[in-house]
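The complex is shown incomplete by one protein chain, all other protein chains being positioned as in the whole.
The first chain written gets the first letter, and so on, giving A, B, C and D; residue counts start at 1 in each chain.
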Amino acid sequence: MEYFIELFLGGLTRGSIYALIALGYTMVYGIIQLINFAHGEIYMIGAFVAYIVCGVLTIYGFHGVSILIIAGLLAVVYSCAYGYTLEKVAYRPLRNAPRLSPLISAIGMSIFLQNYVLLAQTPDFLPFPALIPDFEFMEPIAHIIGSPELVILVTTLVTMIMLTLLIKYTKIGKAMRATQQDMSMARLVGINVDRVISTTFVIGSALAAIGGVLVASYIGQVNFYIGFLAGVKAFTAAVLGGIGSVPGAVLGGLVLGLTESFAAGYISSDYEDVFAFGLLVLILILRPAGILGRATKQKV
Amino acid sequence: MLRLQNIQTYYGNIQALKDVTIDIEEGEIVTLIGANGAGKTTTLMSICGITPPRKGEIAFKGSRIHQLKPESIVQLGICQVPEGRRIFPGMTVLENLDMGAFLRKDKAAIKTDLDMVFDLFPILDQRRSQLGGTLSGGEQQMLAISRALMARPRLLLLDEPSLGLAPLIIQQIFEIIKKINEESGTTIFLVEQNANQALKLAHRGYVMENGRITLVDKASVLLENDAVKKAYLGL
Amino acid sequence: MKNLKQSLAVSLWFIFLTFPLMVVKVNTSDKIVQWRWMNILWVGLAIFLLSFVWRHALARKEARQMAAQSGQDDLNKPTRIQAMLEDQKLRTRAMFALLIVALAFPWVFDTYQSTIMISALIYVVLGLGLNITVGLAGLLDLGYVAFFAVGAYSYALLNHHFGLGFWTVLPVGGILSCLFGVILGFPILRLRGDYLAIVTLGFGMIIKVVLENWSDFSFGPSGIANIDKPSLFGLKMDIAASTTYIYYIMIALVILTVIVTGRLKNSRIGRAWIALREDEIACVAMGIDMARTKLSAYALGAFWAGMVGVMFAAKTTFINPASFTFMESAIILSIVVLGGMGSILGVILGAMILILMPEYLRAFSEYRMIIFGAAMVLMMIFRPQGIISNVRQKYQFKGLKEKTENV
Amino acid sequence: MSDTDKQVLLEVKGLTMDFGGLRAVDSIDLSVSEGEIAALIGPNGAGKTTFFNCVTGIYTPTAGDILLHPKGKPTRRVNGSKPNKVTTLGMARTFQNIRLFPDMTVLENVMIGRHCRTRTGLTGAILRGAAARKEEQEIVEFSYCLLEKVGLDEFANEYSKNLPYGAQRRLEIARAMATEPFLLLLDEPAAGMNPQETTDLDALICRIRDEEQIAILLIEHDMKLVMNISDKIHVMEYGKKIATGTPNEIKDNPKVIEAYLGEEAEA
Partner (left out) sequence: MKGFNLLLAALVACVTLATPTLAADTIKLGVAGPHSGDLAPYGIPAMKAAQLVVKKINAKGGVLGKQVELLIQDDQCKPEIATNTATKLVTQGADVVLGHICSGATKAALGIYKDAKIPVMSPSATNPGLTQSGDYPNFYRTIASDDMQAKLAVDFAIDKLGAKKVAVLHDKGDYGKGFAEFAKKFVDESGKAEVVLFEGITPGAMDYSSIVQKIRRVKADILIFGGYHPEASKLVAQMKRKRMKTAFLSDDGVKDVSFIKVAGAAAEGAYMTGPRDLSTIPLNAAATAEFKAAYGEDPGAFFQEGYSAAMALLNAIEKAGSTDYAAVTKALQTQYVETPVGKIKFDGKGDAEGVGFSVYQVKGGQFAELK
């Protein structure tokens, strides 16, 4: 039973990170039907910026929590800036292009950003400082769930709640929902759709950066390539949950994380990815629009 | 108040509007009638900046607006209730109304307007927190009109408010349109297929055929005009 | 002046954007921070200049689009190259000359050049194969490399276990790949474009994971070595001879692919693929069986990957799962898209450029991938139809001719 | 023209289609006979296109029967059949929002219509044997003939997206005819056409009926066209059929006038 709980919590931790990244995919897709392939790279850039900030601050003698806060904030700021620029440069000129064009552009951007970080920094793995302190009160159950996992779960939960509130109650959140549901009607009530799209990229990027910083400080390393696999998995999660649906992304992330965890724990980690993608295919066969996705009927 | 002068609008390389000229005076109800596919909806979309005209000029209160973005046009006080209602299906009635007031900052006045709208359509008050997509057709139409009213429009554009509604409800909607015009002095430009109803309501009417304006006159005159019947039924 | 200001703002923004990554480099273990201030200058300068070019290019693109919409300029007006291609006489001559160059190549240049050319030709066939699935039928496949792997492993395994020769396995590899195409095609028939993308991507990854883990079957990550090179009546050949031999086989394979895909493109089936890509609903309403058409597109696309996979295994004589990554799929897809979706000549050019350019630009090897990524983005923005856009076959009629002459 | 001496080709009984809670088509009975031009009219949103989509297999209807009676072949019930099946059986259609294949030439668009009447497979296409070449030649000729019939032969090698609007509509008709249907469903064929084009279309539709022996069911808003060519008119409102009859009967039917001009049509 304890083993089950351990796996469950492990899967939950992993799944919540997937969910954070998946939200970026799903929100962008919901509005402009684009798979933002470079989203994983935004996550990586978030982690990298945090690493650099931490490094500089540590060397110049700052300590503890202040580093965590500054690094986290700057990571979010920069990820947002990158997300914003990405949309402006690579996607906006393609707003009315055939569907495949922005996707190829996104794949190109993903390759570009990876290599940009590689060239500007290093191909090596870099040690990411453990920003999250070990809490005293967690010590008795540290073998089941450690402080970082707890922080990840709590942070994700808080982020999700904040995101939900933002989408539900703020002006921009409502504008995002309206744009998603009916873009030209949204323009008719006076919503600046371009701005909404930019905002969506920025919010998605912020979530990815939070995920990036959490993961990097949890596993203690960063590298220019970490975005790729995380991005693919998160995208899988988004599709699994029903791309375009915000609760779907969260659910998809958790389902994927738990599946991987249990599959590795009870069967074998040899085929971890096979289980992940097998589950995806299975669900898509049963529900072609994902778990919470709505099947859209094409107008004839 | 609003003046369309010789506008020509294209979809791709198909010309949908050919030299359309329309004048609307402040406080009026003007209707644009015509058979399906005549170009009525395109006219409204051209006014709102969704499909800007390639040639011609649109002026609102003397200033040109045909090069503005849709959101700026809304800001000027031109609001549209598009064909088919276009309610945001995943948002509640209240949220839909909120979206109507998207550009407004005066919270207190929004609150009063909300009450005004609920006064106008008590049924919406009862359905406040229901999702827009689950409303009936008539309720959706009421919501769509209310949503546009929430922007405190100077000019309200209505595209086929009677579409797909039962006669009794059409009656009700048209009465309310009249009431809006009379009580708040909102200018109304009504695009309709249901010619008799529309002409009875409006002060003046335009008849459109194949992307051109073929008749302009007082509504009461048009109501008696056989040409209108011909435009519809090919009699 | 306005432009100047705008460019200045853009370059300042990019300086801010690239600051942490381009300027700061920390070494946490030795506690050293390296400030590379010069980079600010470079970034600022480069972006400042680029923003002018960017704006100019965007404006030009927009102007052309507007002109095309109002009917003043035909966007589909054939470019000079395209007009040249349509000249029948010129085309035959060009093809003949090209063939001679291709055939003479190994005698003029050294073995290394031939090897490189073989690699490029392999990608030509891969591109042409994927062109069927993506370019013609419009089914986005991000895991195409899986079919390539199927072909390569069929030869490697059949050769290793049963000593089967290259020529025997060449069709077998193609057919096995085809089968995989159908097996993959079935569950995803109902899926829309984007879902298709992720499922095919997943399929590509699954194949790699299986090859890595199922050691009893695939020899795992250590791969299979000493695969026989193609034989020629049992002759023993040295490196140069066998490279030349493989080169000629590849040329033949490319010609075969070009002929077959060219014929398919303008056949009943090819038309059905294109119709499916253009409008799925109209396509089925015209009596075309969607499932069958989609499956045939998958299977045929996979077929070429399988064939050329066999070739690949025979050429390298060693394969392991590391050769079949997502990156390969992305490169093949880029070949198709950059070359021009649906256009055979475009895909050939695309493959040549994408594969040969990095080989000959060794000096830029570090920057190869970043240029590659940027090129993909720029190409999509400024020339989405690819280097050579697809041109449909024209038919001649006696009646038509008379009429047009009268006009 | 009485219905008794003509064979019924399409018979629809009690067709109903629900979308969520909305009943878009409500127990419609309708039949089209050999040699008939029938029109389906009604105000916007009455459910006409939905009716077409149900009949041609794009939607699966909630209830009712759709029966096809091809000449000399057994009757087929086609509820929920795939669209390609329906077309193969001999009922082809056009679309309200033109759905051509924009990046194919005009001729090729028509050639697509031949797909279900030809057999060349992969091997045939690759080897281009005598049989395949012959069939291909036949496809080209047949398609070209059709283009001549609709007056588009001079555009044969143009991309279909470059055609003017009216020509695109005619091309859609030619494409549908290439499937050799016995019944052609036209969804607003005159929409967006100018008066001259509409007159030409008028003649074209009659020609199709008379020369090709194809029955026609059309949805149309242009009343002049409808009144001119239809043998029988069916009127729909709110998903229900409110009237059936000859153009003259329909013209004077108060229910129809009310549906179109609004309730109190005393004018």
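The criterion applied here is as follows: a contact is a pair of C-beta atoms (placed from the backbone, for glycine too) under 8 Å apart; a residue touches a chain by one contact, two chains touch by 3 or more.
Given the structure is predicted, the values throughout are model-derived calculations rather than measurements.
J.: Among the chains you can see, which ones touch the chain that has been omitted?
T.: Within the full complex, the chain left out of view touches A, C.
J.: For the chain left off this view, which of A:Ile59, A:Val77, A:Ala97 or A:Ala264 is in contact with it?
T.: A:Ala264
J.: Identify the residue among C:Ile15, C:Leu253, C:Ala305 or C:Ile319 that touches the chain left out of the display.
T.: Of the candidates C:Ile15, C:Leu253, C:Ala305 or C:Ile319, C:Ile319 is in touch with the missing chain.
J.: Tell me which residue among A:Phe62, A:Tyr84 or A:Tyr225 touches the hidden chain in the full complex.
T.: Once the missing chain is taken into account, the touching residue is A:Tyr225.
J.: Extract the touching residues of chain A with respect to the undisplayed chain.
T.: Contacting residues on chain A, toward the hidden partner: 3, 6-7, 10-11, 13-14, 17-18, 118, 123-127, 130, 142-143, 146, 148-149, 215, 218-221, 223, 225-226, 228-230, 233, 260-262, 264-265, 268-270, 272-273.
J.: Against the chain that's been left off, what residues of chain C make contact? List them.
T.: Contacting residues on chain C, toward the hidden partner: 28-29, 80-81, 84, 90, 93-94, 97, 101, 108-113, 115-116, 119, 209, 212-213, 215, 220-223, 225-226, 238-239, 243, 312, 315-320, 322-323, 356, 359-360, 362, 365-366, 368-369.
Here is the rule we use: only the chains that are shown with their structure count from here on.
J.: Name the chain pair with more contacting C-beta pairs, choosing from A-B and C-D.
T.: When the contacts at A-B and C-D are counted, C-D has more.
J.: Averaged over CA atoms, how far is the centre of chain B from the centre of chain C? Could you give it in whole Å?
T.: 51
J.: Once you find the CA centre of chain C and the CA centre of chain D, what distance in Å lies between them?
T.: 41
J.: In chain B, which residues are in touch with two or more of the other chains?
T.: Within chain B, residues 13 contact more than one other chain.
J.: List, in ascending order, every residue of chain D touching at least 2 other chains.
T.: In chain D, 58, 95 touch at least two other chains.
J.: Residue numbers of chain B touching chain D in their complex, please.
T.: So the residues of chain B touching chain D come out as 13-14, 16, 35-37, 84, 137, 160, 162-164, 166-167, 170-171, 193-198, 210, 223-224, 229, 232-235.
J.: Help me check something: in the complex, which residues belonging to chain D touch chain C?
T.: 56, 58, 82-84, 87-88, 92-93, 95, 99-105, 107-108, 111-118, 120-122, 124-126, 128, 132, 135-136, 139-140, 144, 148, 153-154, 156-157, 159, 162, 175-176, 178-179
J.: Write out the stretch or stretches of chain B touching chain A in their complex.
T.: Chain B residues touching chain A: 48, 50, 69-71, 74-75, 79-80, 82, 86, 88-91, 95, 98-100, 102-103, 147, 151.
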